[in-house]
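Note that one protein chain is taken out, while the other chains of the complex remain in position.
A and B are the chain letters, set down in written order, and residue numbers restart from 1 in every chain.
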Amino acid sequence: MVSTLVPERAGPERAGPERAGRERRARPVSGAADGPPRTRRRRTVVAYLFLSPVLLFFAVFLVLPLGFAVLLSLSHWSGFALSGIEPVGLDNFAALFAAGSTFLVPVLTNTLLFALGTVALALGGSVLVASCIERLRFQGLWRTLYFLPIVTTVVAVGNVWKYMYEPGGLVNGVLNAAGAGSVAFLADPDTALPSVVVVQAWASLGSAILVLTAGLKSIPESYYEAASLDGAGQATVFWRITLPLLRPSLLFVCVTQFLTGLQSFALITVMTKGGPGDATNVAALEMYRRAFSYGDWGTASAAAFVLFVVVLLVTLAQLWVFRRKGEEA
Amino acid sequence: MTPDGRGAGTATGGAGGTGPSRRRFSRALAAALPASLLGAGCAAPGRGTGRPGDPVVLTLLSHYGGGESKEALRGPVDEWNATHDRVKVRTTAVEFDDLLTTLMVRQAAGQGADLVHPYCLWTGQLVRSGVLAPAPPEHAAEIRRGYGTAAVGAASAGGVVHGYPTELQTYALYYNRRLLREAGIDQPPRTWLELEEAAYRTTRRDGYGNTLVQGFGLSTYDDSTTVGQTLALLASAGGAFVAADGRGTAIDSAAGRAVFALERRLVDRGASVPGINMYQAFPAGRVAMVIGAGWWTGSLTSRMGAAYRDVGVAPVPVPEAGGRPGTLCTGFLLGVNAAGPHQREAWEFLRWLNAEKVGVGSGTGASTGASHKAVGAATRMSVLQASLGSLTGRADDMRVLLGADADPNLRPFLEALAYAVPEPNVPGAQRAKSLLRKGIEELWTGRRSVDEALRTVRRQVDQEVARSW
Partner (left out) sequence: MRGRGVPWVSYLVVAVGAVLTMVPFLDMVMTSFKGPGEAGTLPYRFLPSAFDLSNYRAAISQLNLPLLFRNSVVVTAAITCSVLLTSSLAGYALAKLRFPGRDFVFRLVLATMMFPPFLFFVPHFLILVHWPLAGGNDALGRGGAGLTTGIAALAVPFLVNGFGVFLTRQFMLSIPDEVLEAARIDGAGEFALWWRVVLPQTRPVLLTLGLLTFVDAWNEYIWALLISTANPSVMTLPVGIQLLQDHLDPTRTTPVIMSALVLSTLPVLLLFLLLQKHYIRGVMTSGLK
């Protein structure tokens, strides 16, 4: 009945959301999503048309590459024609963990240290800053400031810090002004890894602060009021109320940062290229180099899968912990 | 990563140098950068325009991308292009640090250059990855005839020649005459014993224990100062890094132990301070002796000015008096892409550049024209390398080019061509070299004992090299 009027008014195609919204009130709601079989078939076709770009992409750039990566990780290939791929079973994986291979130590251990170090620094820093920001005015402004490194390209972050770490750079300038000797931050194998960890933590502090802020905001004010009625000091409130109630956010920051730390190698590529020696070499960088510098596609793919398993285990642990937390709540 | 302590400016300065030569070179390079960075060859192997009758265009990928080296290469390439209508050559360049990855990635992407100029260390890997084509018989014969054994060895894989050896570097002992004289030493050391004694006697410290002069320069600065020095000493002791069959390392031997122990003693007794930048310390007169490659003479000349007359060069000392001399030789080769469509033309160009002799004037200021009074003949590549202060493996050319007025310090490097041992170039050699460098660094910094360092290097290199076959 109404529909006969519609074409005269605007035409269904041109009916904007406002109009549609207005008409909704005037019209009985059609609850049946399932029409006759022909309509249903047509809808299925339409739905898959909507999905087709995404599905096609995943077929070509997700399923196919995964299969290809599995094949390569189980093969020896020197890079000529694709027909030259020879299957070698688990040889590549065995080579990664053979005695004398540097993949487990120091590459994988560096990867874990890098991820752990970043998490520790970012978590500590963000808890401190986020809980302090909570007490201040202009919270948005402060958070924006801390957020800037996140939208900056890794090439800028890496180069600026690399330059700051140099003998004539800002960090050593401050050290010298304070009467301390210069430190060869990136050139010394002992300090190189901690130095890049600091930069990665610096760059990820902003998002950690954001998540923790959301967590802090969700703590009911009544808890604090009750505590202050009991005469609890600020430190007690922090340890007894804030931290325990912040646990889900802390956990979230912890796990996501850990995953990011395990995978990231762009910053290290920019700052040290994995050096000096293997001091800052991490698994993803090792994979990249084995493939693109040494043409060892097999062990490169195997290394990628080993790292993937590590990442997967961490993700599963995350899901498990979150689910448990959900049941507790 | 840099094999001989330098980037693109092959003969122009040390990697860490900030001296005048480096700066001049930088300015030249700054001007050349846009072209080399962005205009660099992105074409598929020289297919030319594909139209019949149009010339074949061969692309040449090297690390001669800046300053003097770029200019030096442009000379003969322009000459070829001016005199050949059917085949043209276009050069492209990347930084030495990016050269191996660029070679591999472009090859994998089907965009490899027709002519490639890799570091000899990578020969095995590049042959295995299908980058380097074996030299056709007539070219192989030409190469074997024209070059010394070390040069041919460096450009071969599994006994098969894969290209024309170009830039060649041998290692010898640089010493500071003034510092030796002040310690009462007139002659450069000829044996390890004399070397050690001279090192301890020339070392000087201030009241706070800071080292003012290092007797013998061991520096973790780059591949050349760590691996280069160590392998030169190893060769002088008759040892080898990679076993004869190429499937493992031979460093864990008596000779290897002797070299590691010598270096460790020098560090422990304060004659060497590995943390310094050798490319600054030696020209500044803060190092009495150091083993280095021949290209350094050029950069020292421009950096040190008048003080360069204190610099002398002698063969690498041998363990025992009267022992056979030995040293390390590194270098580059010009080869043809196995995937290129115009291999015959490419080899013809290489022969023209590397084997055809042209008349040259006296000294290193060589000219290919006839205007100079010709004192002999040399290949275009020899002229090119000599103009950069480097050598090629053609000893006869070098004797012509390094005439009477050449730097006498270049002589020991030239003489070393007769007995120098090429750097091993089996597949996996680049990785083996980085592993060795790490092992040496751990030895010098006291993190591992001589035995532990040897064992670790052996285990790691064996695993890596065996895998690469």
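The rule we apply is simple: contacts are C-beta pairs under 8 Å (C-beta built on N, C-alpha and C of every residue); 3 or more make two chains touch, one makes a residue touch a chain.
Since this is a predicted model, take the numbers as computed values, not measurements.
Interface note for the absent chain: among A:187, A:205, A:246 or A:279, the touching residue is A:205. Considering the full assembly, A:132 is the residue among A:132, A:180, A:226 or A:313 that touches the omitted chain.
Touch with the hidden chain on the side of chain A covers residues 3, 6-7, 12-17, 20-21, 23-24, 27, 29-30, 33-34, 40, 43-44, 46-48, 50-51, 53-55, 57-58, 60-62, 64-66, 68-69, 72, 81-82, 125, 128-129, 132-136, 142-157, 159-161, 163-164, 166-170, 172-174, 176, 202, 204-207, 210-211, 214, 224, 228, 234, 237, 252, 256, 259-260, 263, 265-266, 269-270, 284, 287-288, 291-292, 297, 300-301, 304-305, 307-308, 311-312, 315.
Counting the whole complex, the residues of chain B in touch with the unshown chain are 7-8, 18, 22-23, 26, 29-30, 33-34, 37-42, 44, 66, 95, 97-98, 101-102, 105-106, 108-111.
Throughout what follows, only the chains that are shown with their structure count from here on.
One inter-chain figure worth recording: chain A and chain B are separated by 43 Å, centre to centre, where each centre is the mean of the chain's CA atoms. Put simply, chain A touches chain B in their complex at residues 78-80, 95, 98-102, 184, 189, 273, 276-278, 292-296, 299.
Of all residues in chain B, only 1, 100-101, 104-105, 107-108, 125, 128-130, 220, 275, 428, 430-431, 434-435, 437-438, 441, 445, 459-464, 467-468 touch chain A in the complex they form.
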